[in-house]
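Every protein chain but one is kept in place in this view of the complex.
Now for subunit A:
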Amino acid sequence: MTILSPHEFYSDPAWHGFSGKAVPKPGAAERTARPLTPRRLGPGGHLFGPVLVLAIWELASLTGLLSPRLLAAPSTAVVTGYDLMIDGVLQQHFLASAERAYLGLAIGVALGLILALIAGLTRLGEATIDGLVQIKRAIPTLALIPLAILWLGIGETMKIALIVTSVLVPVYINTHAALRGIDLRYVELARTVGLSRAQFIRRVALPGALPGFFTGLRLAVTMCWTALVVLEQINTTEGIGYLMNRARDYGQTDVIVVGLVVYAVLGLVSDSAVRWWERRALAYRKVIGS
């Protein structure tokens, strides 16, 4: 039900048999057997690409191939980031952004979950909610900005409301699909042991839908920041998005790079946090693999 990242896919122990790390045997015949799949990356192996790009980028800046007016050197960005942190400017903007993003995330995830449960467990809910969410899914969040401004003004409410509506969708879609996809054999079992509806929801439906919920949550944690970049161009003097836009006006490409790094780090950290939580909550699936 969950989509594995390439890393998870290849780290599946099922592959280990093909990893080419077989016990060495004498005789050339055995040795020539070539693995069909690439060998596993060691720890940190995924950093190779990013580090390579960084090195080329720094080199291009040093040699003057890359003008700082187009893109600041990574080393310059590091210094700028450090300075911004010493001044407390970066923290201030970061906190403003984080507050919006995570408030919107919390409300949106809760709402998406509740809607998915209502739609997944009741007929009336399915009839009422599912179509609406599918329509919302077809409309890009940013296309709602004009209406949202007319209804909610240009303040914080509008920004958070838009984050809520965007993160709600993946949580709803994945949780709902998982609820709908619960193995009918378990439903049958629930009937034979005489579970009440409430017990069925608690013992079977919710745990069965949990993997889907986590898939949605992983999409949502990155999505809440994506929406923010655009939203922070509207009537605000705080936030990473604002910081980057102002830097564009002044041609400070180093500040823009700092902003991008903040987004990247946040995305990676949030995703790892959700995956850590997921591993714990779905511990029963890991038992054989790990």
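Basically, a contact is a pair of C-beta atoms (placed from the backbone, for glycine too) under 8 Å apart; a residue touches a chain by one contact, two chains touch by 3 or more; residues count from 1.
Please note the rule applied: contacts and distances are computed from a predicted model.
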Chain not displayed: protein name in its UniProt record ("Oligopeptide/dipeptide transporter", "Cytochrome c-type protein", "Sulfonate transport system ATP-binding protein" or "succinate dehydrogenase"): "Sulfonate transport system ATP-binding protein"
Hidden-chain contact residue, picked from the options A:71, A:177 or A:204: A:204
Residue among A:64, A:140 or A:194 that touches the chain left out of view: A:194
Interface residues of subunit A (partner: the chain not displayed): 185-186, 188-195, 199, 203-204, 207-208, 210, 282-285, 287-288
